[in-house]
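A single protein chain has been omitted from the complex, and every remaining protein chain is retained in its original position.
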Amino acid sequence: MMKRLCLSLFVIVAVSAAAARGPLRPALLFAQQPQQQDEFIPIDQLPPQDQLPAAPLLVTAYSFVVLALFAYLISVARRLGVVQRELDRLQSDARRGRT
Amino acid sequence: MFARVVWLVLRKDLTVEVRSLEIAYTTLFFAVSCVLVFAFALVREGRAPEDGAAGILWISIAFAGTLALGRAFERERQSETLRALLLAPAARPAIYVGKLLGIVALLAACEIVLVPLVALLFQAPLLAQPLWLAIVLLAGTIGFAAVGTLFAAMLVRARTRDVLLPVLLYPITVPVIIAGVRATATLLQPELDMDSVRFWLALLGCFDVVFVTLALWTFEPLMTD
Partner (left out) sequence: MPKWFLPLAIVCGLMFAVAPILIANAPYESTMGLVQKIFYVHLPSALIFLLAAVVCGVASVRYLFGGNPRHDRIAWAAAELVVLFGIITLVTGPLWARKAWGVWWQWDVRLTASLMGWMVAVAYLLLRKYGGPGSDKLAAGLALFGMANVPFIYISVNYWRTIHPTTNVLPTLPVSMGFPVWFTFATFFLLFILLLRMRVRLEEQRAQLDALYLSVDA
């Protein structure tokens, strides 16, 4: 009974999502349009002194990617090391018969 | 059978609440303080920002709702009635729906006070379209409470439940809040754009259906600890 209820609810979701898509997009486009034109100016229409150099942004982006991946790798490796050392200590204690 | 369990749980919650009105009064006062803090913080030269009403209303509802959820389940935990509820031969989803309706009723009572207050403090024509506003508030409250009831019930036995409830709740319910604020803001415009309101309401309805379905599906395994 629960499964039927869930199935019917999902059908309702799918139908309403499909229905909401079509006729209401124009309304939403109108609602969003003024905001877009205020903020977005194509970059080549800006005067030269407003244009940003791309290289620092590019270098920052790629360095961040490398640093983030390395930081995570080191974090996992460190945590693995801690647990491994603890495991080894416990196993050697157990072998020696100590509780 | 399902409806009967829902009604029994709802009646129990409402009876307990009406007897002491503890959660109702404290939640209401907190929501009013929230609105006042926003009013004082955002007022410039004695006038409040014009477009702030919708956002502030929904933020106050979200904060007050989190408080009410925490308190409601804390009461269950303290009197150990949660275990009794789970031991009862009732379908878990029915218990969830009963609790959900109780929270929605509590939040609706708060909103009845909050809406005129926000309309007054921010000079917003919130009462211009009362029926549509009521529908928007109901849809948004159900969406927020659906996720909130599930998480609050889940967290009732966790250690750091007080701080974890907002941490878990807000990222998930942000779409509901956004849709609610946009729908309310659209209702406040002088020229009413009914297409836009209907769109945001349809979106709110979708979120409600998805959240309630997911909550019904997961309530059983999550509460069998």
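The first chain written gets the first letter, and so on, giving A and B; residue counts start at 1 in each chain.
Throughout what follows, a residue touches a chain if its C-beta (ideal position, glycine included) is under 8 Å from a C-beta of that chain, and two chains touch if they have at least 3 such contacts.
The structure displayed is predicted, hence computed values, not measured ones.
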* The complex has one chain that is not drawn here; which of the drawn chains does it touch? -> A, B
* Structure fact -> Out of B:105, B:128 or B:222, only one touches the absent chain, namely B:222
* Which of B:48, B:154, B:187 or B:201 contacts the chain that the document leaves out -> B:154
* Structure fact -> On chain B, the omitted chain is touched by residues 147, 150-151, 154-155, 157-160, 164, 167-168, 170-172, 174-175, 178, 210-211, 214, 218, 221-222, 225
* **Missing-partner contacts on chain A, residue numbers** => 21, 25, 28-29, 32-33, 36, 39-44, 46, 52, 54-55, 57-58, 60-62, 64-65, 68-69, 72-73, 76-77, 79-80, 83-84, 86-87, 90-91, 93-94, 99
